[in-house]
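Here's the structure we're looking at; comments come further down.
With one protein chain held back, the other chains of the complex are shown just where they sit.
Going by the order they are written in, the chains are A, B and C; count residues from 1 in each one.
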Amino acid sequence: MENTIAQIQVIPLQYYILFCSALFSIGVIGVLAKRNALVIFMSVELMLNSANLLLTAFSAYRNDPAGQIFVFFIMVVAAAEVAIGLALLVVVYRSTKTIDINALNRLKW
Amino acid sequence: MYAIITISIVAIIVLFFGAIQKKRPLLPIVYVGLTLAFILNLLEWNKSIHYYNEMYIADNFSIAFNAVLIFTTLLVFIFAPVYYKPVKRPLEDIYALILFALVGSLTMTGFGNLLMLFVGIETLSLSLYILAGSKKFDPNSNEAAMKYFLTGSFASGFLLFGIALLYGASGSLNLEEIKQYVILHQHNMPGMLNIGLLLVAIGMTFKIGAAPFHFWAPDVYEGSPTLITTFMATVGKVAAIAAFFRLMNSSFGEVESIWKITLTIFAIATILIGNLSAFYQDNVKRMFAYSGIAHAGYMLIAIIALKQDAAGVLLLYSISYTIATITAFAVLILVREETGTFSIKAFNGLAKHNPTEAFAMTIAMLSLAGIPPLVGFAAKYNLFISAIEQGNLLLVIVAIVGSMISVYFYIRPIVAMYANQPSATSAIDSSSNYKKQIILAAVLMILLGLIPGVIINLI
Amino acid sequence: MELISILLLVFPFLGFLTIGLFQKQMNRNISGILASAFIFINLILSGILFWYVSSSNLTVETQLFDWIKFADISIPFALTVDRLAALMLLIINGVGLLIHIYSIGYMKADTGVNRFFSYMNLFVFFMLILVLSSNYLMLFIGWEGVGLSSYLLIGFWYKDHANNDAAKKAFIMNRIGDLGFLIGIFILFVTFKTLSISEIATKASLMPSGNLTLMAITISLFIGAMGKSAQIPLFTWLPDAMAGPTPVSALIHAATMVTAGIYLVARSSVLFVLSPVTMNIILVIGAVTALIGGLIAIYQNDIKKILAYSTVSQLGFMFMALGLGSFSGAMFHLTTHAFFKALLFLAAGSVIHALSDEQDIRKMGGLRKKIPFTFALFIIGTIAISGIPPFAGFFSKEVILTAAYEHGMGMGILATFISLLTTIYMFRLIFVVFFKAESKEIRANHPIHESPKVMLYPMAVLAVLSIIAGFVQLPKLFSETQGFDNYLSPVFEKASKLAPVSEHVLDVQTEWMIFSIPLLFIALLVFLSYKRFVNEKEFIAPTGIQKVLSNKFYVDEIYDFLIVKPLGFISVFFRGILDQTIINGFVNAVGSSTLFAGKKLRLLQTGNVGFYLILMVFSIIAILFFNIIL
Partner (left out) sequence: MIIVLLLILPLLASLLLFTGKLGKQSKNFALVTSLVIFAISLVAGYAFTFANNKVLSLDLNLKQLLDIDIILKLDAVSLIMIMLTTLLVPVIIASTDKKEQRTHNFYALILLMQMALIGVFTASEMILFYIFWELALIPIFFITALWGGENRKKISVKFLIYTVVGSFAMLIAILYLYTLTPAPHSFSFESFYQLKLPYSVQVPVFLAFFLAFAIKIPLFPFHSWQAETYNVSPVQGSMLLAGIMLKMGLYGMIRFILPICPDVVAGGSLIFLPLILFGVIYGAVIAITQPNLKKLIAFASLSHVGIIALGLLSNNHYGIEGAVLQMFSHGVNVVGFFLCYYMIVKRTNTDKISDLGGIASAAPKFATIFLIIVLANVALPLTNSFVGEFLILLGVFQFNKLIAIIAGLTIILGAVYMLKMYQKIMYGEKSVATESFSDLTTGEILLFVPIIVSIFLVGIFPSFILQLLAP
């Protein structure tokens, strides 16, 4: 295990942070830019994963397992989220015959 | 802790009974289970036990809030049969999900570790996503669920990133250790922690549905099945605000400077937007959504005015808000059953046929509007006191102006009920214990209004 | 004596209550007798008091109870009977009694007779409070009270709105005066910290003459007096007040109430003496009023209106006397005037009664044979008022004329002229009503009947009084004893001490002239007016100055134009524009603007998730920016 940590620490922490931020931002932009619900899910997953990576990096740098344990939880939750999301998507599709989020405009004002 | 476990078990049992298509025992089980959980929860009073090396802390704060949450859920379940009268199938899934959501919220109130916070929030949210869409063939319900899901998951993304940054900065997920770290570095805060804190705060703000992250609330509340809306508006909101308060109180009390101004702006925006938007609503359900937003703003004041007894005030406020809202929704459900509309007209002349319901509704409205001597007023004014003692005069003035506006739209249903000619020809029949609950709630509102001290000095 | 002075108030009030409460039950004939009985008792009592105060030089002070009392303000219910008050008591109760008796006959036919007598007693009650009060605020009670009862009695026949308008006008015009009076009271209190008349007199007598505060006080008090005593410009209510029953006009609007103003000034003689400016104002106002009243009277055609304007003129004359500093002279004329003017009114009433409620003198004529008694009484009254010796009017007028000439030749001549006006309008009245050839209305079958005895006897008594009353004080020429002056001297001694002694005393021949020349004029005028009025065929419409006079200088029209119309306009403006549109509009605008804000704000909730997300991100960015960069 130690060598993995060492390998992780080859790259300085700032890089991880910057990379994760970039990843996160990409996810955000994806959410904002896309109108296809499916793609939006994926972008959200991207955001979550950037957080995962960040946590991993930190935990590696601090030799503290808590972060990595957290990651597992996040993965589980993410999985559940996707499951629910897709289910909802199906339901919505059945009623509106589209997965374009702009079609969701019955409730307003 | 035992409450959480009990409820989870009950939920599973419920699922099991559903699987074998038994309808009758479901609700009794739920009632018994919740009551049991309620008692178990109270048994830990004044012990402040720390479970699983501080993953979960059962101090008086969490216990008091848990009690509120469980009680509220119990009420929701009592209204359930009336709401689901037409449905034949056992509905075990819905019941179970509500219970799971409750578990999530209970976790949130007592988290001692950001991990638990996250898990709690997600447990709550995921269940709510499904519940929001639980009317499968109602496009409104679908849309509500979808919107809730999209925005919610997006927000939890930010929350998560924030937590990650906090972890990175402080090197721990444990509130206590984070606090130590913050106290150590409160003069040279690393920007990472700064940003992390803000992102977490944003995530929480979203969960309590406060401006500027409130946009989901009206649509979701309107679209979801009314019973679920009730649950969301009460349990969901209270749990989130309690968690938020716990987070700020136990870790970041020393570094107000970072988040105080932001939250103040949030609160002001929330109060004004909530009340003003509710002003013009003809759809009562949606109006309550906005009023809920406004009240979230008021609750934010408690966080801004962090003090020892701010917790007590927040508790009082949560109770007053919860009881009033749940009563209002209960009556709304009834009226909806009868007239088939959520419009204000549905209330016309209710007082003629159903004086009890009308009376309860009136009390609830006045309490929400903060008219003395009801609990709503007691809560508001204690809130204002604690804020004004921190020197937030401006905030208080805005809040008061807000409740000034709110009087108008809270009065409208009352006027409709009493002064208008009834649209329904006959009395709306409601089961006797339904009535009992409503009356109980009304009495509570008056009683607590007279002796709020009991609650405030509790924790 | 204290008890008596209390009883004086008790009886008329008792009368008012009993008759008023049992209007329905009480027999119509009894009420009059009852009321008269109460007044009769009062007359006896006041006789006793009069004897007491005039024999001994004491004043009867009676404390009833504290009315307003806290901190440093203490205003008791207290009665004072001094010689002045005693005199007024006699006049009020004496003339009052006669008029009450007269009314028994006069009001016989009327259904509301009980109400009438209860009001009459109420009036006497308040008039007595006015006279007996020992402090200004209590005086104000009586002051307003008589105003009230006069309001009730003028509007006695309330079915006709004309009467009510007259009543309202009287009350309101009096109120204008009352405001002045009230302000006077305020200044009095602020200056002297008390309202007791005697104390104020004592304190004031120490103040320098011409003191500004005193001037303010006296002027405001005089405004009150102007309202009550119908002086210019507040005089138009008195002629209209003739809408009431004739006995009312006789009692209230000739003998007693309207003289309250004179009484007030006489009461506060000290204050007035000390402010010469006010005295001059009073003099001028009095003179102008007397003049205008007299002139207008000449061109009136309503018998009661003529008498009313004559009253206005006479009151003006009394104020002249006051202005000239001859308080006792004013009181003297007040007394005699009370007698003969009451007589004239009652006689006029009897005429009206005879012609069954005809008041227009153009429709009369040649009544001298038809109702001889009334005619005789009328003549007596006329002679008395025109100041022909040895009737009462002559003596009282003489005192005033003397004072006027002492003040200066011009003033004297003016006074004489004014007193001569009386002759003209009175004899015009006599000739037109009694001597002129019968008008067609008369010939057209009026069953003209002499009034019953119950009406004639009181008039007879008054006639006697107006003949002999003058002899209590003969002109200085004939006797050294000035009975009336001596009687009142203790009341006015403070004032007379403070008064500036008039420099030139009249010598004997001027004195002679003063009352000889007028007599010649009177004789001449009587002759002329006989020629003019008796032979005048029909009344030609007045033109030019006559028109102005017969329309009483258009004073009412001016008021209407200056006050009534603008007030109504402002009121409508306030109600319609300001209140509804502006103020209420503004309030509603606030509400609706909030509504509008809500309406617009909820449009932010487009229902588009993408939009929500974008907004969220934007706000997040904003927050981060705000916190990190700043």
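Operating definition for what follows: a contact is a pair of C-beta atoms (placed from the backbone, for glycine too) under 8 Å apart; a residue touches a chain by one contact, two chains touch by 3 or more.
Treat the numbers as computed from the prediction; the structure is a model and nothing was measured.
> Among the chains present in the display, which ones are touched by the chain that isn't there?
Result: the unshown chain touches B, C.
> Give the residue, chosen from B:Thr73, B:Asn174, B:Ser251 or B:Asn382, that touches the chain omitted from the document.
If we include the chain that is not displayed, B:Asn382 is the one touching it.
> Which one touches the absent chain: B:Val235, B:Val255 or B:Ile456?
Once the missing chain is taken into account, the touching residue is B:Ile456.
> Which of these touches the unseen chain: C:Asp66, C:Glu493 or C:Asp560?
C:Asp66
> For the chain left off this view, which of C:Met26, C:Ile41 or C:Leu182 is in contact with it?
Counting the whole complex, the residue in contact with the absent chain is C:Leu182.
> So which of C:Val190, C:Ala437 or C:Val464 would be touching the chain we can't see?
Within the whole complex, the residue contacting the unshown chain is C:Val190.
> Just to verify: which one of C:Gly96, C:Gly155, C:Gly349 or C:Gly365 makes contact with the chain not shown?
Of all options in C:Gly96, C:Gly155, C:Gly349 or C:Gly365, contact with the hidden chain holds for C:Gly155.
> May I ask you to list the residues on chain B that touch the chain which is not drawn?
Its contact residues with the unshown chain are 366, 371-373, 377-378, 381-382, 384-385, 388-389, 391, 393, 396-397, 400-401, 403-404, 407-408, 411-412, 415, 418-420, 450-454, 456-457.
> Even though one chain is hidden, which residues of chain C still touch it in the full complex?
Residues of chain C in contact with the hidden chain: 20, 23-24, 65-71, 73, 137, 140-141, 144-145, 148, 151, 155, 158-161, 164-165, 168, 171-172, 175-176, 178-179, 182-183, 186-187, 189-190, 567-568, 570-572, 574-575, 578-579, 583-584, 587-588, 591.
The rule is short, and it goes like this: only the chains that are shown with their structure count from here on.
> Which of line, ring, star, complete or other matches the graph of chains that touch?
Complete.
> For the pairs A-C and B-C, output the one whose chains share more C-beta pairs in contact.
B-C
> What is the distance in Å between the mean C-alpha positions of chain A and chain B?
Chain centroid spacing, chain A to chain B, equals 27 Å.
> If you average the Cα atoms of chain B and of chain C to get two centres, how far apart are those centres in Å?
Distance between chain centres: 79 Å.
> Where in chain B do residues touch two or more other chains at once?
Residues 146-147, 150, 154, 158, 218-219 of chain B touch two or more partner chains.
> Mind pulling the residue numbers of chain A that touch at least two other chains?
28, 31, 101, 104, 106-108
> In the complex formed with chain B, which residues of chain C make contact?
Residues of chain C touching chain B: 594-595, 597-599, 601-602, 604-605, 607, 609, 612-613, 615-616, 619-620, 623-624, 626-628.
> Can you list the chain C residues touching chain A in their complex?
Contact set of chain C toward chain A: 602-603, 605-610, 613-614, 617.
> Mind listing the chain A positions that touch chain C in their complex?
28, 31-32, 35, 101-102, 104-109
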